[in-house]
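Heads up, one of the protein chains got dropped from this complex, but the rest are sitting where they should.
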Amino acid sequence: MTSQALCALSGIEIQKKVASGDVSAVEVTNAFLERITHQDRKLHAFLYVDAEGALAQAATVDRARKAGETLGPLAGVPVALKDNLCTRGVPTTCASKILAGYVPPYDADAVERLRRAGAIAVGKTNMDEFAMGSSNENSAFGPVKNPWDETRAPGGSSGGSAAATASSMASFALGSDTGGSVRQPGAFCGVTALKPTYGRVSRFGLIAFASSLDQIGPFARSVREAARVLSVIAGHDARDATSTTTAVDDYEAECGKEVRGLRVGVVADALGAGVDAEVVKATRAAVAKLAELGCEIVDVSLPHATHALAAYYLIAPAEASSNLARFDGMRYGLRKTGDDLTATYGTTRAEGFGPEVRRRIMLGTYALSAGYYDAFYVKAQKVRTLIRRDYDAAFKKCDVVLTPTSPTTAFKLGEKTSDPLAMYMADIFTLPPSLAGLPAVSIPGGYSADGLPIGLQLTGRAFDEKTLVRVSDAYERASGWLSRRPSEIV
Amino acid sequence: MSDTKITLEDVRKVARLSRLALDEAALAQMRGELSKILGHVASLNALDVSNVEPTYHAVPMNAPLRADVVQASLPRDEVFASAPKTEAGGFAVPKVMDGEG
Partner (left out) sequence: MATTYEPVIGLEVHAQLFSKTKMFCGCSISFGAPPNTQVCPVCLALPGALPVPNARAIELAVRAALALGCTVNERSVFARKNYFYPDLSKGYQISQFDLPLNTGGKLVIDTPSGPREVGITRIHVEEDAAKNLHGVGHGTDTLVDFNRAGTALIEIVGEPDLRNADEAEAYLKKLREVLMFVGVNDGNLEEGSFRCDANVSIRPVGQEKFGTRCELKNINSFRFVRKAIEYEITRQEAVLSAGGTITQETRTYSDGLGKTIPMRTKEDAHDYRYFPDPDLPPLVITRAFIEKLRVTAPELAEQKRTRWQKELGVTLYDATVLTGHPKIADYFEEAAAALAGKDASPEARAAAGKKVANFVQSEVLRTVTTRGLEAEFAVSAEYVAELLRLVEGGSISGKMAKDVFAEMITTGRSASKIIEQKGLSQVTDTSVIEAAVAEVLAANASQVEKYKAGKTSVVGFFVGQIMRATKGAANPQLVNDILKKMLDAQ
């Protein structure tokens, strides 16, 4: 098979071919490495390509096959990892100068699980610094370009993972989602992007942004691939005190099922002012399609969702201000030595962190500081309770909630960089499920007139990723969007 | 929260607490940006949450406990692999004075 043909295969097909010996994992890996060399000059989705490590892992898979061992569900399948996932012996920077060149001594739990399943980690993907951003323009090492239109943002913060998946530089990728950082770039890049329930995937080895919200999730070009990856990375980990013991379902088994009788909740407010007409149109069309498939469409409301943005921009920065205190230039990472200890701290952190990270540290420190804690932080957490209650009420009437993933399609690079608040608005639909800890998936739901993907977001009950997969897969099959790919980069 | 006007002095104090050495221009810019964000956040004032419990953990659970069993520590070379400066088996840091940090 040609390199190009190999890279066009789904991860499911690649695993099957590697397991049967039709093609070796090393061949697959070489094909993808070649493609990265070619494609990534323009896209800049990768911060580090680990050719050596990938080929070594591939050789291990091939040896195991020759020895007659049973191969894992992702054997020989190339994966791209967001650069906030710790990888043993491979640089992990969070796209920040403060961690430039940092090499962790251990693998994140999700990375360990992928390796055990036979996946080949080809490299670390670009992101907004410390996962703070919605466009990837906050990377200290330059932004990622959207594979559908290189003048546009791929979304953020997991933009590199989304772009790498969309442009087939890896079969799938892992990202992290705090307020939409998997789903929104998934929508902008036209791929399936799933944020599991909080606690579903271990956060051990995920460099924290906001600990009560962070969750690792997969990007894939199809729902079935995303489901398989989720089955691999999900599960209890004793090293993460917030990791759940709730049993992991066979998500892939949900693919190909009927959705007749499932109730889809539609939020009228999510199709109102401030949402692009084309996005509204695509969402309505998706609702109609699901109705055609036999779903029952019900109106639901999330009256407190409008407060999600305000609550999120208190909670996430507050936690971040504390989580990022460890980057102090004392034990690892950048150190800018000043006149004394205090100056060393201040200079290291002011120079090591980019503007958005500094802004959020400041905002979070302010929200937690004496005299403001109750008014800001505690109040925001109470609003979170109200949002959870909204969902509790909604899920009495429906099984999944459908909204757009983002109010717009991918915006132009540079379009929103001067206005942090305008940028934050890109997350209005992804924030409520995050605050409630609920699983949510973004799937391609059509294309704008200028050919940009539009994302649909489905939110489910806690630990009910199964139903999300079932509905997403049914819609994917019915809609035919799966065949649409960005044109090749030349 | 009604007072979303953050003063330059507030910004300076927060920068100090955050250990971010920002010059005057950066402080002034930060003040503008934070004011705008806090202005939006003030929308929460419209909500009466006096009888609402806060949600600190989205998925309710209790802390799991770990058995008191010794696990392998990191080998020394890995401990210091990314250290900016080391000496005599320790992390070397600028001289620590009483109460300074």
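Which chain is which? They are A and B, in the order written, and residues in each are numbered from 1.
Note that contacts are C-beta pairs under 8 Å (C-beta built on N, C-alpha and C of every residue); 3 or more make two chains touch, one makes a residue touch a chain.
Since the structure is predicted, the reported quantities are computational estimates derived from the model, not experimental observations.
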| item | value |
| --- | --- |
| Hidden partner chain, touching residue among A:Leu74, A:Leu99 or A:Ala474 | A:Leu99 |
| Residue in contact with the excluded chain [from A:Leu341, A:Ala375, A:Val441 or A:Val471] | A:Leu341 |
| Among A:Ile36, A:Leu71 or A:Ala318, the residue in touch with the chain that has been omitted | A:Ala318 |
| Contact residue for the chain not shown (choose from A:Ala8, A:Ala51, A:Ala241 or A:Leu482) | A:Ala241 |
| Chain not shown, touching residues in chain A | 84-86, 92, 94, 99, 102, 104-106, 108, 203-208, 210-212, 238-242, 318-319, 321-322, 324-328, 330-332, 341, 345, 365, 368-370, 373, 377 |
| Chain B, residues in touch with the chain not shown (by the definition above) | 13, 16-17, 19, 56-57, 60-74, 76, 79-80, 85, 87-101 |
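We adopt the following convention: only the chains that are shown with their structure count from here on.
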| item | value |
| --- | --- |
| Chain A and chain B: spacing of chain centres that average the CA atoms, whole Å | 24 |
| Complex contacts: residues of chain A adjacent to chain B | 101-103, 105, 197-199, 212-213, 238, 241-242, 244, 304, 307, 309-311, 313-314, 321, 325, 328-335, 337-338, 340-347, 349-350, 353, 358-359, 361-363, 365-366, 369, 372, 375-376, 378-386, 388, 420-421, 424, 435-438, 462 |
| Chain B residues within the chain A interface of the complex | 1, 6, 10-11, 13-15, 17-22, 26, 30, 33-34, 36-38, 40-44, 47, 49, 52-59, 61, 63-64, 66, 74, 78, 81-85, 91, 93-97, 100-101 |
